[in-house]
Structure formats: structure tokens, C-alpha cells
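Removed from the display is one protein chain of the complex; every other protein chain stays in position.
On to chain A.
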Amino acid sequence: MKLLTHNLLSSHVPGLRPGGGFPLRIEAAEVRVRPVPFNAAFVSRLVPRLRWDALREAAESLGRPSELPPEPSPGYEADEEFLRRLHHVLLEVEVLEGSLQCPDSGRRFPISRGVPNLLLSEDE
């Protein structure tokens, strides 16, 4: 699971209050880095969609020192170094084993071989 996916993901456990499913808390047992070709324009256009605090928190929870500033600074669209660092955090870092925890319900979703299992049980 990439951190981009994590930043967009919101728990779909039924009966949560609005916004109560985000952000899922990452408990990572195994993480890897997989190179992905860099596309500055794409990364730049992702910035407005991201929840920045949740992204920094997620990067830190993976035991990586946060290479990201507290906020994207004005003019980030032209700042290649910033975009490359963001690209790395969003697309190249993957959680292979661990789990995601829904903030409101506490429900855990296991991650295995990089794939989170979001299947709900019969009674959910």
C-alpha cells in the first residue's frame, strides 16, 4: 500500500460520523521502497487533494524522518526538489505487512503482501 492510497482512503465501516473514517492509523510491520518514474506535473496536481498533516503523520509512523515541510510552501509547483521528495513519500514507499485502524470504530484492516484487506464481515 502506497502512502498516496493511504491519504485518500477513508474507512467504509457503516454508521461512522462524517469524516470519522479518516485518517486510518498505520501499524507497519514491513515497509519497502520501490522506484517509480517521476512525473512532476502529476505530483504537483496531487497536492491540493492531499491531507498534509495526515501524510506527514503517516510518513513518521513508518519510522522515516519526515522529509516533508509542515505545509506545502507557495510556489511548490515549480520546486522540483520538494516535488521529488513528495513523489518519493507518496509513490515509492510501500507498506507490505501490517494493518490499518479505523479512527472512530477501532476496526482493524490487515495488510498482507502490500494489499489492505477491506472486506467487511456479514454483520457489518
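One rule holds for everything that comes next: a residue touches a chain if its C-beta (ideal position, glycine included) is under 8 Å from a C-beta of that chain, and two chains touch if they have at least 3 such contacts; residues count from 1.
Note that contacts and distances are computed from a predicted model.
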_Complex member absent from the view - protein name from UniProt, among "18S rRNA (guanine-N(7))-methyltransferase", "RT24 protein", "Pyridoxal phosphate-dependent transferase" or "D-2-hydroxyglutarate dehydrogenase, mitochondrial"_ = "18S rRNA (guanine-N(7))-methyltransferase"
_Contact residue for the chain not shown (choose from A:Val47, A:Leu62 or A:Leu118)_ = A:Leu118
*asked:* Across the whole complex, list the residues on chain A that are touched by the chain not included here.
replied: 1-2, 4-5, 8-12, 21-22, 36, 39, 41-42, 46, 49, 51, 91, 113-120, 122
